[in-house]
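Right, one structure below, let's go through it.
For this depiction, one protein chain was excluded, whereas all remaining protein chains were kept in their positions.
Chain naming follows the written order as A and B, and within any one chain the residues start at number 1.
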Amino acid sequence: MTQYETVIGLEVHVELKTRSKIFCHSTTAFGGDPNTHVCLVCLGLPGALPVINKSVVEYAIRAALALNFQIAGFNKFDRKNYFYPDMSKNCQITQNDLPLAEHGYLNIELNGDTKKIGITRLHMEEDTGKLVHQGSITTTPFSLVDYNRAGVPLIEIVSEPDLRSPEEAYEYLNKLKAVILYTGVSDCKMEEGSLRCDANVSVRPAGSTEFGTKTEIKNMNSFKALQKALAYEVERQIEVLEEGGRIVQETRTWDEEKGITLAMRSKEHAHDYRYMPEPDLAPLVIDREWVEEIKRSLPELPDDRKERYVRDYGLPAYDAMVLTNTKELADYFEACVADYSNPKAVSNWIMGDLSRLLKANGTETTNCPIRPEQLTAMLRLLEKGTISGKIAKVVFEEMFASGKDAEVIVKEKGLVQISDEGAITSIVEEVIAKNPKSVEDFRAGKSRALGFLVGQVMKATKGKANPELVNKLLKERL
Amino acid sequence: MITEKDVDHVAILARLALTGKEKEMFTKQLNDVLEHFQSLKRLNTEKVQPTAYVLPLRNIYREDQVGDHISLEDALANCPDRDENYFRVPKIV
Partner (left out) sequence: MHLYQLTAHELHELLINKELSAEELNNYIFDRIEAVDDQIRSYITLTKESALERARVVDKQIQAGAKIAPLAGIPVAIKDNICTKGVRTTASSKMLSNFIPPYSATVVEKLEAAGVTIAGKTNLDEFAMGSSTENSAFFTTKNPWDTERVPGGSSGGSAAAVCAGAAVCALGSDTGGSIRQPASFCGVVGLKPTYGLVSRYGLIALASSLDHIGPFTRDVTDCALILEAISGNDPKDSTSASYKTPDFFASLINDVRGLKIGVPEEYMAAGIAPEVRLAIEQAMSLFESLGAVVEYTTLPHTEYAVVTYQIIGSAEASSSLARYDGVRYGFRAPDAEDVMDMFMKTRGQGFGPEVKRRIMLGTYVLSAECYDDYYLKALKARTLIKQDFDRAFEKYDVLLSPTSPTPAFRFGEKAVDPFHMYLSDICTASSNLAGIPGISLPCGFVDRMPVGLQLMGRYFDEGTLLRAAYTFEQNTGYHQEFPEI
């Protein structure tokens, strides 16, 4: 069987979270009753004219700079002509031949290797409305149109065909999302459609330099769906080729339920978008000063931050990557280490118990009930030996649930570690007396028996005994 | 020379249902008009930049502020077929 190489390029649409729409003053707020976030312009009424929202350009430049793009000085808008009922003017205002930004890239990491993924272009455009169907799209006699999303600002980010596997595509999208979240221009919620992704997929015999015929995959509504859809499509294409068939250049939709991609039925004979300069909008000349100003206002981005964590905090690369994946988590980490000088301990707690609790409770990092100084205060109790590692876990859960300080919880529940030799010694002796069999086993060389005896001591002290001390005292007496 | 088949294709792109008579008429008329358009071929535009905007207007922005929306009744007042708050259209596929 021929070995195949997968070639994937992603087209990502990101909604910008400006207050008002790209060409009119309607709100961009998500939700709302149908057709209530609309005005003359986004409804495409005869005679209404677009005016560009300055913040859209600023946000787009911000995202572009974070993705290492070069910003074009001269910008214009174009009309992309096609008919669809969710498009109020039946032409979309977008940027065709002169995008806002070109030649960007992102570094992704997979199995410890870093790979640079080229990003061809980033441009601004308007979103469309939404079609609502009562029942299935194929059986309903009507569709209902809601223009609330029509005119919400989008940036489209088109990657080079540099991705070689569904996993790389997943990592790229994940990284792209992380970087854009850092810039604060979008909340990148796939479930609300503020991050959307289409993929161009092809396969070719390994070693070949020519691209195979590609298909475009749409309707992947989550990161997981993206990976599954791409994996399916790659397999499907290989199967077709192996059976001596040809790949048809077409648009396919991901059917989440069935787990397959399907060719989209289309009555459109051939797409011909008939782009033309948008005569209703004057061109933009992007001032270098403005770009520099935006660049200066960018936060430290994930790659730089990650490097700094390895360099300055001595963290393993993996920890640094996880911590910097979102700006909020990294900010949390830094607030902790500013107050407590054992970065690895902080990292362990954030990546472990804190992340687990946040995830389990569906809580955003910004709403974390444990403030950084509460976490570090707990770490100090642990360091001083006031509580044991095991107790700390219990305390931490309680902190998360109640928002109380560790010290308060420890006091309320009497969780202070017992490090008094005399008190522990009497319990140790009691345990030895009650478990002659285990003592015998231990003396016979079964080291596992020691664990059992330690457990018995801990049980008797409700976990409060200092485990090191218990170990020491047990060994002395055995 | 454009054919009736070309006219068909263009009519679909433009979403215009044409009668047989119209197709015939437009095929002839578009050919006539395009014949006049051939005169442009004589014009040497090798070093000429296209003009899409006659005035040197640049950077006409609006501030990012939410303004009044139009009322639902105004939005839907001229709608040929509505279903509560929605514009209703025949099925997509």
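Everything below uses one rule, namely that a contact is a pair of C-beta atoms (placed from the backbone, for glycine too) under 8 Å apart; a residue touches a chain by one contact, two chains touch by 3 or more.
For clarity, every value in this text was computed on a predicted model and none was experimentally measured.
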Residue among A:2, A:90 or A:297 that touches the chain left out of view: A:90
Residue, one of A:56, A:101 or A:281, that touches the chain absent here: A:281
Hidden partner chain, touching residue among A:192, A:272, A:429 or A:468: A:272
Residues of subunit B in contact with the chain not shown: 2, 6-7, 10-19, 22, 25-26, 29-30, 32-34, 36-37, 39-41, 43, 45, 48-55, 57, 60, 62, 70, 74, 77-81, 87, 89-93
Interface residues of subunit A (partner: the chain not displayed): 40, 43-52, 79, 81, 83, 85, 88-91, 143, 145, 267, 272, 274-276, 279-282
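In this section, only the chains that are shown with their structure count from here on.
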Distance between chain centroids, defined by C-alpha means - subunit A, subunit B (Å): 40
Partner subunit B, residues of subunit A touching it in the complex: 18-20, 24-27, 33-40, 43, 51-57, 76, 83, 85, 131-132, 137-138, 140-147, 265, 267, 269-270, 272, 274, 277, 279, 281-285
Parts of subunit B lying in touch with subunit A, wherever the complex brings them together: 9, 12-13, 15, 52-53, 55, 57-70, 72, 75-76, 83-93
